[in-house]
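Quick one: the structure is below, questions incoming.
Only one protein chain is missing from this complex, and each of the others stays in its spot.
Presenting chain A:
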Amino acid sequence: MTLNDHPTFLRHKLSYTYKNCHWKTMLSYIRRFFKFIHWLYLQYLLNTALYMLEPWERLLFSTLLFAILSTALYSALVFLPHHVRSMIQFYS
């Protein structure tokens, strides 16, 4: 992150040079959204210590995590309604 990507610097720059342009403020919202996504990614890296690892290790871990989570999600979506229905039938 260079100095130009710094949040307050960018905000000041925008407010001083483009004061009443609506499409420029929309651009600032998009920029803030991307900054938020970057912040979320940074939190993920920091909390799981991936920040200290090399890029291929990050890829490996993220791939594994994604695979496990997506399998769990898929199984839940496909099988849960049937399980819940049969449990209700069993207990009623």
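Basically, contacts are C-beta pairs under 8 Å (C-beta built on N, C-alpha and C of every residue); 3 or more make two chains touch, one makes a residue touch a chain; residues count from 1.
We adopt the following convention: contacts and distances are computed from a predicted model.
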Suppose you had to identify the omitted chain by its UniProt name; would it be "Exosome component 7", "ER membrane protein complex subunit 1", "serine C-palmitoyltransferase" or "AP-3 complex subunit beta"? "serine C-palmitoyltransferase"
Where the complex has a chain not shown, which of A:42, A:59 or A:72 is the residue touching it? A:42
Tell me which residue among A:52, A:67 or A:80 touches the hidden chain in the full complex. A:52
Had the left-out chain been drawn, it would touch chain A at residues 39, 42-43, 45-54, 57, 61
